[in-house]
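First, the structure itself, so that you have it in front of you.
The complex is shown incomplete by one protein chain, all other protein chains being positioned as in the whole.
Right, chain A next:
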Amino acid sequence: MALEAYRHVLRSARIAFQGDTRLLSAAKVEARLNFNNNRSLPADSDEAQQKIIEAQEVARILRQNVVQGERVTGAGKEEQRYQLRIHDETERGDNESIKKGTNLASAGGACCGGAT
């Protein structure tokens, strides 16, 4: 159960930080550390289950809501552009909220608070 979660976290990290060795190894170390810290919890305790669910959530967020950006080289000083790597599993909203929002303040909030 926990091993499965650990595997999912590692897999998601591999997708999220593809090609970024520094961040990928840091993510692995962090995952390892957190799993090790809770090693002593009995497997059937509520707390352990809670932690496993948390780990699965982390895996999901890494997979769906983290997008890598790389600065486009050769762009002028004024224009600093980033190329985003949006992959198959990145969560894409349908922008449903933008259609009904007429209140400017709330529309702005939705835009910046949106995860993707």
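Here is the rule we go by: contacts are C-beta pairs under 8 Å (C-beta built on N, C-alpha and C of every residue); 3 or more make two chains touch, one makes a residue touch a chain; residues count from 1.
The rule we apply is simple: contacts and distances are computed from a predicted model.
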Omitted chain (choose from "Pleckstrin domain-containing protein", "Cullin family profile domain-containing protein", "Acyl carrier protein" or "Ras-related protein Rab-30") - UniProt protein name: "Acyl carrier protein"
Contacts of chain A with the absent chain, listed as residue ranges: 3-4, 6-7, 10-11, 14, 28, 32, 35-36
